[in-house]
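One protein chain omitted, others in place.
== chain A ==
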Amino acid sequence: MITKQVSVFLENKSGRLNEVTQILSDAEINISAFTIADTSDFGILRLIVSDPEKACEVLKQNQFSVKTTEVVLAKTPNQPGSLSKLLKVLSEGGSFIEYMYAFSMEQDSATIVIRPASIKKCMEILQSNKDNFLFQEGEFLL
């Protein structure tokens, strides 16, 4: 499925990440996943949260530079080879990936967060390759 990811601009200085999580905690927003892309000067915190709109709003109120980006969430079996398989399909289908990260919360599945150059194209490829990804009786798309 497609979901909204919240991105926050962070300077590399201590305490900033803590402030973001505190603000989200005060607003009762749950964080499902996050990653930080960092350079020597700054970082970009990317979050998958329970309420992206609200997260954006409270962070903006606290004067953070925030934006939302659409990302694709894909579910794969939690076993060797499934990420490779997913990437192969996307690559062969011509979907360029800007960045991605993943987390595995359940025993049998993992969730991959993909930021493709084209959401539409990525979804099309995943849909049309659905059958290749069957694990147990399930869907691979969340």
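Some observations on this one:
FYI, a contact is a pair of C-beta atoms (placed from the backbone, for glycine too) under 8 Å apart; a residue touches a chain by one contact, two chains touch by 3 or more; residues count from 1.
By definition in this document, contacts and distances are computed from a predicted model.
A single chain of the complex does not appear, and UniProt lists its protein name as "Phenylacetate-coenzyme A ligase", one of "Phenylacetate-coenzyme A ligase", "Urea ABC transporter", "Iron-sulfur cluster-binding protein" or "Acetoin utilization AcuB family protein". Touching the missing chain, out of A:L17, A:I31 or A:I44, is residue A:I44.
Summary of contacts with the chain left out: across A:D26, A:E53, A:E98 or A:E124, the touching residue is A:E98. The residue from A:N30, A:S50 or A:S65 that touches the chain not shown here is A:S65. One chain of the complex is left out; on chain A, the residues touching it are 5, 7, 9-11, 16, 37, 39, 41-42, 44, 46, 63-67, 69, 98-99.
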